[in-house]
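A single protein chain has been omitted; all remaining protein chains appear in their positions.
For chain A:
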Amino acid sequence: MNFLANLGRVVLALLTEIGSIVLFIKDALVQGLTPTIYVRQIFDQILKVGYNSLPVVGLTAFFTGGALALQIYLGGSRFNAESLVSTIVALGITRELGPVLAGLMVAGRVGASIAAELGTMRVTEQIDALTTLATNPFKYLVGPRILAGVITLPILVGIADIIGIMGGYIVGTRSLGFNSYAYIKSTSDFLQVGDVVSGLIKAAVFGFIITLMGCYHGFNSKGGAQGVGRATTNAVVSAAILILAANFVLTSLLFSE
């Protein structure tokens, strides 16, 4: 009986959490993304979410592109497929690794920062203060962050695609002996617009997930410093898991025959 009671409690807690996330999404969309629009807040968040994440996303993409080129070359040499390095690097980066790695890195950097900031605002009554100043916290805090995530993640991933392919190119031409012209030609011949666009669509969804989880956990944090710490951890972990799950679903939808 104890086992069943515990199982019931876990299921109820899970359903309650899902319910409150769905209600939060409704409020974020209905209240946060409808007028009044705080343009200054949106620009501030675009800078914080997008511009400030460029170094970490760029470095991740560069080294991943380089490592991918090495792995494909070494693995491909077992069945004489070394020539596929440029094509597979380009496809791997644009379709999968670019959006997923950028999403995970931004979840760690931005999701945590949003949860910590809003969590602190919650426990120090700053969010209540916003309400008493006739300012809807969903419009002022949540809406601009979600918009910034959806707008900037595709841009970040576009840049990560270029840097990642460049990482593969540098490793390919400098240490694996590929001809520079042939490498670029092979990349451009086989890479299609759909490959890049699919990655950018994924990025927009990941941007929504990261900022939503940051806002949700920050907004609902309680219990002082410990609560803010818990909100930060939960924001990063839930965003990372949802990114990987959404990536699987989106890949199935975007590339189904």
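Operating definition for what follows: contacts are C-beta pairs under 8 Å (C-beta built on N, C-alpha and C of every residue); 3 or more make two chains touch, one makes a residue touch a chain; residues count from 1.
The definition used in the following text is that contacts and distances are computed from a predicted model.
Student: One chain of this complex is missing from the view, so tell me which of "ATP-binding cassette domain-containing protein", "2Fe-2S ferredoxin", "3-methyl-2-oxobutanoate dehydrogenase (2-methylpropanoyl-transferring)" or "Multisubunit sodium/proton antiporter, MrpG subunit" is its UniProt name.
Tutor: Protein name of the absent chain (UniProt record): "ATP-binding cassette domain-containing protein".
Student: Check the options A:Ser20, A:Thr135, A:Asn179 or A:Thr233 and report the residue that touches the missing chain.
Tutor: Checking each option in A:Ser20, A:Thr135, A:Asn179 or A:Thr233, the one touching the absent chain turns out to be A:Thr135.
Student: From the listed residues A:Ser77, A:Thr124, A:Asn179 or A:Thr233, report the one that touches the chain absent from this view.
Tutor: A:Thr124
Student: In the whole complex, what residues of chain A lie against the chain that is missing from view?
Tutor: 38, 120-121, 124-126, 128-129, 131-136, 140
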